[in-house]
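Missing here: one protein chain of the complex. Every other protein chain is in place.
Let's look at chain A:
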């Protein structure tokens, strides 16, 4: 049972609008693969091409090594869990789960056995005769999973299936989904705009922006070594400083921060930087820590504007003295305790960071943030033409 999925030079256009730019990607059988990106970036469109609801304008989709061109939705070895679940409201839980088997002409006794087994898998034994309208949100979620698994798909496609649940349930279901995936060994292709979901569950994540895949890698690498400014801003929180490259030795890059003075950062092997080039330095809030006057590494002088106590950590909103830009700092509780006296609004504090943890990328524009959601939507037009991993050398 080969559940590998391959997108081969796939393009999706709607009239003049290109929803998915030319994309190639291979997803291994049994992998938990996520597409992560802001609303409208084309995630559902990709899923619809895999499931067969959309036919690519160009290129082809392969599942288990077989080209899917001309194979209709109801004959593909995939099953989809819809954004709104789309359970059949006029049917009982049993009927919902057994629908796919009924279609395949499986006899009633076998169907019931299968649905009991699946109900056990999703921990809902005994609710088979209920109407789906009688279930809670989390229960509906599980029935949707059971219904999709009933047809024994090689690939399960999940379109933001947890978005309708509350936070607690969402976190619980993450663990459950991951467990089900391990147990069944089915390829899961998971769509989300929630980076927490993508990072915790996935073997690999593809970050998308405006119809392009920006980076495909495992969650840890994605967080530590983003390849584009979009990924750096979208995945986790990041402070972005505009700098110029002075020179580079291996991964270590010396930078000219203008008014901020000399700075340091590191860049991956794949990232091409020329001396004197405009670049962006990304420093995560949790990598900053207060330093005293004797500190000789790169430092950022700031004035604290607000302090938010968040339980396990302290979030500081500060402003850089030299440029007036905002800088967010997150301190663990032990650091916060040490520096207790000096962390008050109005105080001037210098922050240092480990250059190894600060990423330098060519400047591909500042992030554009959606006012409503506070989510990074894309990077601004500056350098747009080169975005999308164009800086990534072919090695």
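Basically, contacts are C-beta pairs under 8 Å (C-beta built on N, C-alpha and C of every residue); 3 or more make two chains touch, one makes a residue touch a chain; residues count from 1.
One rule holds for everything that comes next: contacts and distances are computed from a predicted model.
UniProt records the chain missing from this view under the protein name "Spermidine/putrescine ABC transporter permease", selected from "Acyl-CoA/acyl-ACP dehydrogenase", "Spermidine/putrescine ABC transporter permease", "Electron transfer flavoprotein subunit beta" or "Formate C-acetyltransferase". Considering the whole complex, the residue from A:147, A:170, A:204 or A:287 that touches the absent chain is A:147. Touch with the chain that is not drawn comes from one residue among A:69, A:103 or A:259, which is A:103.
For the chain left out of this panel, the touching residue among A:84, A:129, A:277 or A:338 is A:84.
Mapped onto chain A, the interface with the missing chain covers residues 51, 53, 72-75, 78-80, 82-84, 86-88, 90, 99-100, 103-104, 147-148, 150-151.
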